[in-house]
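Note that one protein chain of the assembly has been removed; the remaining protein chains are unaltered in position.
In this document, chain identifiers A, B, C and D correspond to the written order of the chains, with residue numbering beginning at 1 in each.
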């Protein structure tokens, strides 16, 4: 006869088995095709850079890491903080934050619209959201340029309507980057939001409305908190990739300013400094990982009640 | 017209689900201010639907609903001074018990201190002081129901809709809550519209009761009227226990009639205005208004005592009448039991004129 | 040992939520095969938790649970021949009523035809034939509960756990379902473990009742034992109505005692083995076992009739005793009312020796 | 019989040429694109590919050879080598052509809309010290090497890989000052010039020609301070699985008629003498492709700069674009 402690451990063992074998395929794939390579990158970050790209194998050095934070001035050889890196980091983070906010502000209504429309049409609208993204990113970006350009569709229409007197300069501006990024990342926000909203039980909304909550307050106090996991998933999916984005900023913003993605790419490309590129990307990954870890910890502490 | 006395005026309301299913069918009710009004009716008869129409979550397919004399068709729920205890509670899972209870007041923009005080009061009222910080998902069924009740009470609405608000509570607690609710009604002037399946609850608490069936209102009246003078067989049968005897009127005076039963015996019965004055009729006798005796006294009805069912406070005696019908007699338990009453005995059934009533067809 | 006769053997089970909250505290119960076993207890006392442990959704923090003599601790829910009617129904929202009901049989791999027939049967049983193709979200509360009941019954499990399975049904339907459930129990040999807040239901349907409070079992016994010989004050108070009188034993014999009440009057009361043989004691008298008379007869207790509450089948008379306690008397309604009994009258209260029982402290 | 796997710049390989080669030698050709010398180098260096032919730019050829990635196929001993323009035989990245065969060559210069700016287009001042008319209407190639080289020449340097800090400091200051006056730093698209988004910019010759064909107001300028010349070259990888076919291909592209096909498709000059007569009409004397004599000596091949220099360049580039 098993005692309670044994039962508890047996149950726990079953739980552990499940959580390992179910996660195994994903873990294995990520391990082989993503983490393994990441180890390579970590190693690279500690090696001496090769003369024309790559690294000198098994010659170790901390230069890559050193250059993430410090740089030796080209001219007077003084040691100083790598303010170029910091400036670029700051700009990228700012852009990503704004992009995330804009996609959230636009994406939430879209997801909400799809989730609350007639059940039979939901898959259709969902498909309509992703369809533009079946067209290649470059083509899409070029097409966006056609829309935003001074002689483009948008400006022509606005001029024709008399809404503006002279074309709005959107291309090659931060606004252009932002609009482009919002466009490109919209589905990454809408789909997770939809996935969470689709299941929302509007009886909770009714209960709140019954308690004098206007529809806006219902949204703010009931719907948004209850679909929070979806909002967070969407925000992660937009924020992280936009930190590393470079095609859109380059094409729509004119590419006069480097983004984090460009900076890292430069080191692996024309800069031929793989250790620095590796160190920079590990820094980025580490930061994001840490943030995510903290989030999941917090969420699983406060949100475990949902599973009851 | 006592227009201003009525809190809710429901006028010929019909509600269709889909194209064909009539959940409500020409319902008209006038609920007075500060009344404790109960909706009674079988499962699926449209009680919840009616409450949802009043609260404003659904719109009538036809008909109008007035609140204090004003048509509220276009008033959204959050502008109606009406709160609801939902049948399924609908507690906010991301909030604690206190937060749920305080939600309405918060939405009304009341100051923090006032909300806190009121939440405390409500928690005390529903005996949940110790569980204020629990997530609602960590509460038992009855505890959830109490939070739902407290949440609806907290903002002191003009009208309170309660959809089986005490069904998950144990007997003792339910009694306490009944008393609290009744007290609140008397003290605060709130109009209560109450749905319950507990007949005792309905009969003791209500000022008036409406009996619904299949989306229609069958009878509206105070508990005594409903219980003692049910309008038709459905109401009689639905509320409490009832024995039905069929017979034919032989002589009818203003308010009573002599009826010849199937067994051939004649009895006297009350004859309400709404009932037929001649021909075949049905008579109702409540089980507790009849007596069984085994001493061979002559009695209009007699038969065999089939079974004796013990019910705590009382015992039900099931009698198979001579001509085949069943007749149930309820008798209060007392420590002195009648030894002659054993299953199989031949017994007579007796009741008074006042206990027998002729029903509307 | 009657080992093989017991269906479920619960041994010293404790369940903690979090680190400190004891939802169950050393519960031991032995439930016999084909028994109709009812769990009674106040809201939050741990009934649902106990059912969840038996069904296998939670594991006891300490203690063991056996099914037919075998430890089932490590058996996952789907391998336990146990079905549950959940307190919150937990119907599958993406399936129709029929599909919900047929789910269990389908999982057991029964042939299609058999499933269809059984689903039909179940739908008839719960009076839902017309709604078989409805989504469960389009059903009323009571209809949902009936589907939940039918779903759990369909696979004819060895043990059926019913967590307030009839709470959302109207009185009539509930009675019908009670009869059906009782019939099923007698015909199929299923062991029923039943949670209800309806005392009448518990008393009429159960073979045995366990009274729980705060996670502990207070008393186990058949309905009569529980009602007539409550072990302690909590049980007495929780089941039915009770009047408590305190006094002191003056003389005690084998099974009765003379007790001097606070008012100074002496009465005779039953004295169970478990009760104290001397000193201060509490006596319980059920309201329906006492009588009120206004004719000035001498009587050990007397007081003022404070209020008369009408209850359909009966009336409660609230008497304020001379020394301050309240005493409630329940009297069955009859068409002939006692005209002398009006609020404010001075009345005497009388009861028989058999009605008064001394309680365990 | 057999196959040939070509690894070349994107949209750079004439399908006609390939078809002709396939038919002639009964070889199935696959073409795979790369988009930068660095990618191509990185990929090949890691190995495991089945590429036979690779087409690195002049700047990189020496690296490829030094790293031992190329097979010494001795094109100089091939049948069609006689067609190679003598100017491109003794190039310093592959003296005597022991490894590579010319594919196409071109220049990086200024593209200016003369209806907007009528001054001299033949100076790097167009983008390094832009006249008022062109400020905010400039497009600059995002090629670190090309841009720094132009700036070094502009500041009086002669070595594209200079480590002279005086010059580099001036280069940096110049670029930092100029950057705000540019509109875009991106690969140019024709319609942005023709639609008026850009009025001037740093551009390749072939691309500039196409702009001019659409809008004759555009002229291509060769900076008098000096400008870079580049040449892409066909080489065979040491790891090539199909060496014989690869050699056949090297020989094949040295045929004037075939070389003309290359140019007709990708719009740059090739290094094969006698191919002109097979070229499309508009290319034969296009000033963007046939460098006018007066500017000829200002053009210089850029070598692959040594690591220390490249590191400084990267820092400057980052500094400029931060």
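As a convention for this text, a contact is a pair of C-beta atoms (placed from the backbone, for glycine too) under 8 Å apart; a residue touches a chain by one contact, two chains touch by 3 or more.
Keep in mind that, in the parts below, contacts and distances are computed from a predicted model.
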Report task. Look at the options "C-deglycosylation enzyme beta subunit", "Multisubunit sodium/proton antiporter MrpC subunit", "Dihydroorotate dehydrogenase B (NAD(+)), electron transfer subunit" or "Spermidine/putrescine transport system permease protein PotC" and return the one that UniProt uses as the protein name of the missing chain. Result -> "Spermidine/putrescine transport system permease protein PotC"
Report task. List the displayed chains that the omitted chain touches in the full complex. Result -> A, B, C, D
Query raised in the report: Which residue, D:31, D:71, D:116 or D:176, contacts the hidden chain when the whole complex is considered?
Result: D:31
Requested in this report: With the full complex in mind, choose from C:15, C:118 or C:151 the residue touching the hidden chain.
Outcome: C:151
Requested in this report: Quickly run down the residues of subunit C that touch the omitted chain.
Outcome: 55-57, 76-79, 82-84, 86, 88, 90-94, 103-104, 107-108, 151-152, 155
Report task. Spell out, residue by residue, where the missing chain touches subunit B. Result -> 56-57, 59, 73-77, 137
Report summary line: Absent-chain interface residues of subunit A come out as 12, 15-16, 18-27, 29-30, 32-38, 40-41, 44, 106-107, 109-110, 112-114, 116, 120, 122-124, 126-140, 142-144, 146-147, 153-154, 183, 186-188, 191-192, 194-196, 198-199, 202, 205-206, 209, 215-216, 218-219, 226-227, 229-230, 232-234, 236-237, 240-241, 243-244, 260-261, 264-265, 268, 274, 277-278, 281, 284-285, 288-289, 292-293, 296-297, 299-301, 303-304, 306-308
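Note that in this section only the chains that are shown with their structure count from here on.
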Requested in this report: Report the inter-chain centroid distance for subunit A and subunit B in whole angstrom, where each centroid is the mean of the CA atoms.
Outcome: 57
Report summary line: In whole angstrom, the CA-centroid distance of subunit A from subunit D equals 36
Report task. Could you check subunit D for residues that touch two or more other chains and list them? Result -> none
Query - For subunit B, residues contacting two or more additional chains - result: 88, 138
Query raised in the report: Tell me, which parts of subunit A touch subunit D in their complex?
Result: 49, 51-54, 71, 74-75, 83-85, 87-88, 142, 149-151, 171-172, 250-251, 254-258, 262-263, 266-273
Report task. Write out the stretch or stretches of subunit D touching subunit A in their complex. Result -> 36, 38-39, 41-42, 45, 60, 63, 67, 142-145, 165, 168-169, 172, 179, 182-186, 189, 195-197, 304, 306-307, 310-312, 314-319, 321-322
Query raised in the report: Can you name the residues of subunit B that touch subunit A in the complex?
Result: 55-57, 76-79, 82-84, 86, 88, 90-94, 103-104, 107-108, 135, 137-138, 151-152, 155
